[in-house]
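Input: one structure, supplied below.
Left out: one protein chain. Kept in place: all the others.
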Amino acid sequence: LTRVDIGDASSDANAGDGDGDDGASARADSPLPDDLTRDSLELPELSEPELARHYTRLSQMIYGIDSGPYPLGSCTMKYNPKFTEDVAALPSGAVHPDRSERSIQGTLEVLYRLQDYLGRIGGMDAVTLQPPAGAAGEFVGIRVAAAYHEHNGEGHRDEVIVPESAHGTNFATAALGGYDVVSLPSDEDGRVDLDALEAALSENTAALMLTNPNTLGLFERDIEEIAAMVHDVGGLLYYDGANLNALLGRARPGDMGFDVMHYNVHKTFATPHGGGGPGAGPVGVVEELAPFLPAPRVNEADDDGESDESTYELFDPDHTIGHVHGYQGNWLVLVKAFAYIARLGDDGLADASAKAVLNANYLASQIEYDVPYEPFHHEFVASAGEQDAADVAKRMLDYGVHPPTTKWPEIVPEALMTEPTEIESKDTLDRLAGAFNAVVDEDDATIEAAPDRTTARRIDQTAAARSPRLSWHALDDADER
Amino acid sequence: LTRVDIGDASSDANAGDGDGDDGASARADSPLPDDLTRDSLELPELSEPELARHYTRLSQMIYGIDSGPYPLGSCTMKYNPKFTEDVAALPSGAVHPDRSERSIQGTLEVLYRLQDYLGRIGGMDAVTLQPPAGAAGEFVGIRVAAAYHEHNGEGHRDEVIVPESAHGTNFATAALGGYDVVSLPSDEDGRVDLDALEAALSENTAALMLTNPNTLGLFERDIEEIAAMVHDVGGLLYYDGANLNALLGRARPGDMGFDVMHYNVHKTFATPHGGGGPGAGPVGVVEELAPFLPAPRVNEADDDGESDESTYELFDPDHTIGHVHGYQGNWLVLVKAFAYIARLGDDGLADASAKAVLNANYLASQIEYDVPYEPFHHEFVASAGEQDAADVAKRMLDYGVHPPTTKWPEIVPEALMTEPTEIESKDTLDRLAGAFNAVVDEDDATIEAAPDRTTARRIDQTAAARSPRLSWHALDDADER
Amino acid sequence: MDGSHATGSPYAPHTDTEQSAMLEAVGVDSEAELFDIPEAVQFDGEFDIASRSEQETRQLVRSILGRNDDLTELLGRGHYGYYVPSLVDHLADRSEFLTSYTQYQPEVSQGFLQALFEFQSLLVELTGLEIANCSMYDAATALGEAATLAERVRSTSGHRVLVPDQLLEGRRSTLENYVAGTDLAVEEYATADGTVDVGALDEQVDDEVVMVYAENPTIRGTIEERLESIGSLAGEADALFVLGSDPVALSVLQRPADVGADVVIGDASVLGLPTSYGMGLGLFACREEYLRQVPGRLVGVSEDATDRRAFTLTLQTREQHIRRERATSNICTNQAWVALRTAMHAASLGPNGMVDLANRGVTRATDLANRIDEIPGVDAPVHDRHHIREFVARTDQPATVLAADLEDRGFAVHVVGDHEIQICVAGVGDEQLDSFAAALEEVAR
Partner (left out) sequence: MDGSHATGSPYAPHTDTEQSAMLEAVGVDSEAELFDIPEAVQFDGEFDIASRSEQETRQLVRSILGRNDDLTELLGRGHYGYYVPSLVDHLADRSEFLTSYTQYQPEVSQGFLQALFEFQSLLVELTGLEIANCSMYDAATALGEAATLAERVRSTSGHRVLVPDQLLEGRRSTLENYVAGTDLAVEEYATADGTVDVGALDEQVDDEVVMVYAENPTIRGTIEERLESIGSLAGEADALFVLGSDPVALSVLQRPADVGADVVIGDASVLGLPTSYGMGLGLFACREEYLRQVPGRLVGVSEDATDRRAFTLTLQTREQHIRRERATSNICTNQAWVALRTAMHAASLGPNGMVDLANRGVTRATDLANRIDEIPGVDAPVHDRHHIREFVARTDQPATVLAADLEDRGFAVHVVGDHEIQICVAGVGDEQLDSFAAALEEVAR
């Protein structure tokens, strides 16, 4: 660690920009008065070659999509086309959000076209690109629903219905929006129980949040009836886009009766997940809800008659809920999603879903674990039966593959929620099936001790939570740094 | 493997560009007559995700400069600054060599400035950038020397003198140039033996090829006398730039009396070696030899009086030897070298040599192997003594570092030729010394069995050469593919 | 790849042979049979989106973005264009970093976890607070999360959240959305000459206040001189003192912990990201006592089965995938890869480089303000304060006219009042500043 003391003003010594500073002591001086500055800053001082090695080494201790199959159910880990990084890196796209609209017509055109693409794909009338992640998209949906009800004098609606098997974000988002969450059990086929839905619906229903296919990969066949029931009580139908990769070109949420939806671009449109983010969670709505979307959105400007090219402008929807992000969301993600959709087009998108569904069905046919619910689409939930699903996952790491999502949805005991996506070849799926089938016969002692072929062996998560050490400063032994 | 049969002409089916071809059979048709086409093409057919994984996996089985220290004596493996990749990737630099000079003023300016930089650094009057590697630079030097002698009616000179400890390329280059190679022994201090040189020199001497510091890292203190002796018999003095990283800002070949030299840009100027190349081997010469340099070179054009900016043009030296490369050499390497020199400037270049020499001396002070010759500069040659140097190197791999160059120069028994370069920190040098010192006490059985912590264990090189299998086609078992 | 598959997704690897074998294994004749969608909701239209080759797609985007004007941006106000070292691009783009998922399996994610742990450590050092999470979306959403934290931990029955009147609209509006589902209400307090009017604030603070938010530097580039007083006011009312800042400013300005800050939020991507049309990285740090109430992900240290140190996501019971509607936030996907870039950029600067960068922001902004103050028609800086990176200038010309004139000459500045423009030097070279001053002189009078 290097400690830099922040000293007195000495502005002459600091006038330079770039290289050529004269020495460590001069550099630590500050042009500000002492009482406005901190005393010191202690951080490591490393050269570029040392940093290159540090981060290269760290990268070698990470399993990514270029390492092998990554069948995380409901997370849709697809291959991230390399060229999308190139379009995101174009210097012409690196603009400040406070630039005048006339000076960033290119940026606005990309956003406008992406809004348009997403509207067509989801069957929605209007789209906002501002939400910086799927959960933020859900929040926009809930806020839009609230604003809509409020606008209609229905501010009393204080319940959001969420199926038991839904993503945790659905519950948390509804709560963040100030709603009471009404949990909806599944029927024995793994789908929405219409009787339970009937019971849950009331004049207090603000919205039902649903994903389709659901987390078991099953299509909610009664979707038309569900929509009618929700609409009958004055509620809105929200579509969680997490599973949209199952349906591209086959069905559209808008056509099923959904009023509002979010798109997970890192799932459906192959933008990289970056070890946790950034994502983007654009939200599409039907016409009636468009006035409530976040501000600003992008529109084509009236033709000035002088130019062949369209011009674009920002506008605030009439009854906008305002901002849900300081600016316009995650530009670098959005431009990649635009490029992906523009590359694949109708044919490519439809084929992506077709192959995603084929892959899930093929993989399920090759594994020995039981898959209780079907017919599933892009993902299936196997049961580890007597085994602990989390242990199965750890053991699969030893076979060189990434395991599925585990222990969820709870409707399947010891769930192994598996989504291979369209990008895996038959060979890879066979290898993945081999990993499942190797573990299925192993005893508890073996899988509880796993993994033992990884960078780190099984990590004690309980200890980490019991005495949290969350920075170098919290480590007892400074030498560990 | 996929086998594509090349069928009959069917030009309509092949008119498309880009995507959207209609199917495998159509694509295999050729618009050419049968008798001008091959029958089939058999190669693997892989998708982009599969290829990404394939090459990612391959990369993980390679030790590079970002993996750790790489002290290959005489190879000067320095850190390759990342930003030089960015300047090489600028789309504006991607031009065809047959463009008009007026349309590529930027390219020509980079080349002109690099010629100028290199001339200053080497103390040379004129520089060609065409040679695509160091050995190609040597070849230019030898061809220029031949053309010079020929031009002066001295075509009878048919000998090139090369010190015994010189790089193999020196011998091979002289031979390729049609010269008889006269080998020059070292004196007991490891430098040029002046008596032996006197004996070797004659009216048949075309040139003496020398590197300085020599391969032992020793400066040829008698360089002025050596130059005088060579010049006295009418020979030329050639400087092998392999060791130039020792001297930046401290001494220049031109000032020492050298008439012609090459620069190894991947050594001295930190361009990446790319697992074997590309390199670049610019050649500098004194005024007298400039008319013989390869064609074309870049010059400032006469001022047209209209522009503030200089304009640049290509020209053929009067007595040029012609081309030694189809075009102008390895552009992508040259532009990186230019950027590196422009970044470091005088201060940075001088410091690079200072720290390279400090690092070599520090490392040598920390290892237990004997270093018989000194005072060395940027590299030293230790002796493995009773151990086999090649085995020592293999064993060092087990300690997570790259070993030095081994068994050369032969003047040191079981040579360990070590060049840490300026980029290593004291910590890394200590770790490297630790690897040397761990091996020094190990027994032959241990080191002969090494390495055992690497991707592949010790590889049987003899078997590879005894029955060469140089392509998938040569492997017996097709399944191995 | 182009040409290697007749139709369909270029990223689906299936050859015809493989596809047939797989269909047979599944027991269907076509993929269509696998879709269990009632006919009434089947989609049989077209999106009418053309498929393109990779080359064509790149040309398309390049061509569209080519419509953006090439301006020198003297823009800041929360989003900065500092030069990002090439190292950051090359290392962060390594596919292991870029393409991995959240580290639910830490045994194969040690590298990313360590990088995030180092990011947290950087923020702990910069803020002096004990806890930093491994990212929110941006400063605006981090501010919203701070307010919901304040609500959860408040010991009073109050509901007032105080924010400066000059708060950015995007932040203010986002905050309003975050508190819409709570009992909290957002109120403005006054600023005077670009910084907090502490006297006015004093009169507004009472026991009903649960959170006081201030920024240092302020959105107008000024440096707060009475942070300790603000902290005391908040502390006495038992309200959370939430301070907005960023890693560059924090390198030299007063350490938040030393002035009583309970939470620090801000945009950490001032290091790590070039201008990205407002894309950011929410910084969130707080006192240890709020640990169980922190939103977002935390990386902690543990041991593996061989007792070696190992990193792992921890305290996940705060999070939505475990706690559902009782989670501390609904955040799931965050900005981890941006946090990686920020950590890399900070590491490449080192402590000396970070202090340098901040100090140069002070001297260069001051120098430019003094310089353009000489230009007829311009007074700068408007505020009699210390500045960092940016400052407001008063203009004789209407600010919108002046800004448009400057844009025609290739420069972008903020309009922040009828006769006020704001100018930021971050990432702008000396030669560009010279050209800007010359252009300003042409159009200011």
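All chains are identified by letter, namely A, B and C, in their written order; residue positions are counted from 1 within each chain.
To be clear about the criterion, contacts are C-beta pairs under 8 Å (C-beta built on N, C-alpha and C of every residue); 3 or more make two chains touch, one makes a residue touch a chain.
Please read all numbers here as calculations on a predicted model, not as lab measurements.
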{"item": "Residue of B:P185, B:G234, B:G249 or B:G434 in touch with the missing chain, whole complex considered", "value": "B:G249"}
{"item": "Contact partner of the left-out chain, one of B:E109, B:E154, B:E313 or B:D388", "value": "B:E109"}
{"item": "Residues in subunit C touching the chain absent from view", "value": "1-4, 54-56, 58-59, 83, 85-87, 90, 93-95, 348-350, 352-353, 356-357, 429"}
{"item": "Hidden partner chain, residues of subunit A it touches", "value": "2, 18-24, 27, 45-50, 52, 56, 81-83, 85-86"}
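Just so we're on the same page, only the chains that are shown with their structure count from here on.
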{"item": "Centroid spacing, where centroids are CA-atom means, of subunit B and subunit C in whole angstrom", "value": "45"}
{"item": "Between subunit B and subunit A, distance of the C-alpha-averaged centres to the nearest whole Å", "value": "47"}
{"item": "In subunit A, residues with contacts to at least two other chains", "value": "48, 52, 56-57, 60, 65-67, 79, 81, 423-425"}
{"item": "Where subunit C touches two or more other chains at once, by residue number", "value": "7, 10-13, 51-53, 85, 87, 89, 91, 95"}
